[in-house]
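One protein chain is absent from this view; the other protein chains keep their places.
This part shows subunit A:
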Amino acid sequence: MERNPMRRQLASMRKSLFDQGYLDEQFMELEQLLDDANPNFVEEVVTLYYRDSARLILNLDRALERRPLDFSKLDGLMHQFKGSSSSIGAKKVKAESTLFREYCKSGNAEGCMRTFQQLKKEYATLRKKLETYFQLARQIGPMESANRPK
């Protein structure tokens, strides 16, 4: 058990991200993959994801304003967003992406719009939680990577 209160807080925060379904195993794979290179690399990858996916979110927003909806275009945009989200282990975001694509395939405009609103909420919530997590991790510093919960 972690004696250091900040490390305990970090470990607890991390556990809840998984327990509450915000992240899946892929995030752990990232941590394992990137640990040796640079302890802040996971944060850098997540920052990259949010930077790049912001463009996709904007394009999806615009595409959803057009009438009639171009479901093929929407599906293509969401395909890319889903892939990107799954690559960082964003579990809830990925689930909403999958649901959105199903609505695209069935031509359900209301379903697409409703799901997209939920997706944006999950996307924003995950961002806030990860920002808080990484901020604390940076405060704890490089020693944390040696003792990172496995």
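As a working rule, contacts are C-beta pairs under 8 Å (C-beta built on N, C-alpha and C of every residue); 3 or more make two chains touch, one makes a residue touch a chain; residues count from 1.
We take it that contacts and distances are computed from a predicted model.
Look at the chain that isn't drawn here: its UniProt entry, checked against "Cytochrome c oxidase subunit 3", "Kv channel-interacting protein 4", "Response regulatory domain-containing protein" or "DNA primase", names it "Response regulatory domain-containing protein". Only one of the listed residues, A:Gln26, A:Asn40, A:Asn108 or A:Thr125, touches the absent chain: A:Gln26. Residues of subunit A in contact with the chain left out of this view: 1, 8, 11-12, 14-15, 25-26, 28-30, 32-34, 45, 48-49, 52-53, 76, 79-80, 82-84, 86-89, 97-98, 149-150.
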